[in-house]
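Note that this complex is displayed minus one protein chain, with the remaining chains in position.
All chains are identified by letter, namely A and B, in their written order; residue positions are counted from 1 within each chain.
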Amino acid sequence: MHDFVALEGQGVVAMFLASTEFVAAADVQSRALGYASVPAVFVPHPIQDRTDAEMAALADAALDAVLAAVTARTSG
Amino acid sequence: MPDLPSDGVVAVVKRECPTCRLVEPVLGELSGVAVYSQDDPGFPAVGDVRDDTALEVSVALHIDTVPTLIRFARGVEVGRTEGWLRPAWEDLTGVPGLGPDLPEYRPGCGSLTNDPEFADELLIRTRGASLASRTIELTALEDEAEALVDRGWSDGLPVVAPTRPRVLRMLDGTTRAPDEVVALVPPNLAPATVEKVAVNAVLAGCRPEYLPVVLAAVEAACTDAFNAHGLLATTWGAGPAIVVNGPVAREIGMNSGGNALGQGNRANATIGRALQLVIRNVGGGRPGEVDRATLGHPGKLGFCFAEDEAGSPWEPLAQSRGVPAGRSAVTVFAAEGPRGLADQISRTAPSLARSLAAGLRSVAHPKLPLGFDATLVVCPEHARVFADAGWSRAELEAALAAALLLDPAEIERGAGGIEEGVPVGRLRGPVSKFRPGGLMIVHAGGGAGMFSTVIGGWVGGPTGSTPVTQEVGP
Partner (left out) sequence: MIVLDPTDESAPAHREAIARPATLDGLRVGLLDISKPRGDVFLDRLEALLSERRVAVRRYTKPTFTKPMPPDLRREIAAECEVVIEALAD
C-alpha cells in the first residue's frame, strides 16, 4: 500500500494484486491512508502451494480486471 | 441537556482543587445534590457523583470556577455560588450549619473548561456548529504536511492545516457572518463564503487580523472588471497583485518600505497568497488546467504590499481612485514580475519622468502601444525629486504620457529590423504607450536607492483586466 502511494505520488499509474486473504487488510490500509478504495485485483487464495500451471491460470483469469484497473473506463 | 434536576442543587467540582476537597464532607452531608466531577468520577465520595470528564455539563452550565453550586427551580437556574462561602451555601441549599469545622470562606480554583489545553475543544463545541465547510479527516498514517499537499490544496509551498479551531479564530478577524457569500470565484464561478476565504487564509498562513484585507481582495479580484478568469487563462504570465492603503496597513504590520515587494513580511506574503489559494481551491484555477501561463512569475505565489503613504508626495492611490481619505482599501491589478529602473543621475523632475518613461516603454514590448496596462512604483528617493519640483500625481502622469508618445516610424513592423510591431500604415501619428488610465502610480520602497520599479500588467480595459479598488471593512 505504501508502494502504491509512493508511486502514484510520482505520477505513475499504479495498482496491486493480492490474494483474497488480503481483502480486509487492503480495505483497512486504504482508509488509513485517506483513500476510499485503491485499484486492486484479488486472486483466490492459496497462492504458495500452487503449480506453475495453476499460477498461469490465475493470471489468465485476472487479466481483464488488471487491465480495467489501470485504464480509464469510458462510461457507457 | 444531560439530566440536570429541574428542582434541586447541582455541584461541579474537580479533585485537583483543594477547596473542592475541603467541601467534600459538606457535599456528603447534603442529600439530593447532583455532583459533577471534572477530573475523577471517584471524587467526591458522596451519593450522586456523575462523570463530567468530557466537560459537557461544565460547558453547558458555563462553569468558570470549581466548586460551583447551582440551584434549579422548575427547570431554570435561580442561583449559583462559586468557591466555598458558608452563608452562600446555606442560603442556596436551605440547610443551616453546613461544614461547622470549615473556615468561613475559601476561594475556588479554575474550572477545567478554562484550561488552555481544552481551549481548542471548547471552541469546537461552542462554535463548531456554525462551520459549514465539509470536514476532511487526515488519517493517523498520513503526515499532516504531506497530506495537505497531496490533496492538491497547495501552491507548491507548505500550507497550514485548516483545523476547526484555527478557522474559528480566523473568523474572529471579521465581523462578517461566516455564511455570507463574498464572491463567485473564477474560473468555475464557485461561491466563496467568508468561511471558505477564512479556510484558505489559514492555509496561506494569515493571522486573523489580515482577514478583512483578504476578503476585500477577493471581492475586488472576482469582479467582471478585474476579469480574474481572463487573467488566469491567458498565456501571458501576469497574476493578481494587491496594494493596500489606509490605516489597516499599519494596524496589521504590513511593509511599505525596504523590500516591500520582496520576502520577509508575514502580512505582505500571506495576504497575496490567500487570494491565490482562493482562486486555486475555490475557483478551480490551477496551472496546467485553466492557468495557461507560458512562464508566469514568482509573484503568482502571492503579490501584496502596502503603499508608503507617510512619505509620499501624493495622496494615497486608493484616494486618487475615489476612496474617501483615511479609509482602508485594496487595489487589485494585473501584474507580472517587477522590473527595476536605475536612474541615479536625474535630479530634475522632467529628466526623471523621461527616464522612467523609457523604462515603461518596454512593457509587453517596446514596439507595442495601447496593449498592456502597467503600474509604476516610485521609490522614495525618486519621489523626492518630484516633491521638490512640486509635481502632483496628475502632473507626473502627464509628463510620463508626453514622454510615452511613440513614433510610428520606430514601432511599425519591420522598424529596427524587428518584425513585431504595429502594422505599417495603421498609425496616423504618434500614439500613447498606455491607454488613458492604463498607468497607475504608487509610492513605496526603502529610503535608500534610486531604483523605481515597473510592474507590467496585462491587456487593459473591457477585453482584458482593469484595476479594481475595494474598501476594507471590519
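Just so we're on the same page, a contact is a pair of C-beta atoms (placed from the backbone, for glycine too) under 8 Å apart; a residue touches a chain by one contact, two chains touch by 3 or more.
Please read all numbers here as calculations on a predicted model, not as lab measurements.
Asker: Specify the residue from the set B:Thr53, B:Asn114 or B:Ser133 that touches the hidden chain.
Answerer: B:Ser133
Asker: For a quick check of understanding: of B:Phe43, B:Trp153 or B:Tyr210, which residue touches the chain that isn't displayed?
Answerer: B:Trp153
Asker: Of the listed residues B:Thr53, B:Thr126 or B:Thr163, which contacts the missing chain in the full complex?
Answerer: Counting the whole complex, the residue in contact with the absent chain is B:Thr163.
Asker: Tell me where the left-out chain touches chain B, residue by residue.
Answerer: So the residues of chain B touching the unseen chain are 131, 133-138, 144, 148, 150-151, 153, 161-164, 167, 185, 188, 190-191, 195-196, 199-200, 203, 277, 281-284.
Asker: Please output the residues of chain A touching the missing chain, sorted low to high.
Answerer: Touch set of chain A with respect to the missing chain: 2-4, 6-8, 10-19, 21-22, 33-36, 38-39, 43, 45-48, 50, 52, 55-56, 58-60, 62-63, 66-67, 69-72, 74.
Here is the rule we go by: only the chains that are shown with their structure count from here on.
Asker: Roughly how far is chain A from chain B, going centre to centre by Cα mean, in whole Å?
Answerer: Roughly 45 Å separates the two chain centres.
Asker: Can you tell me which positions in chain B touch chain A when the two form their complex?
Answerer: 137-142, 147, 150
Asker: Please name which positions on chain A make contact with chain B in the complex.
Answerer: Contacts found on chain A: 9, 31-34.
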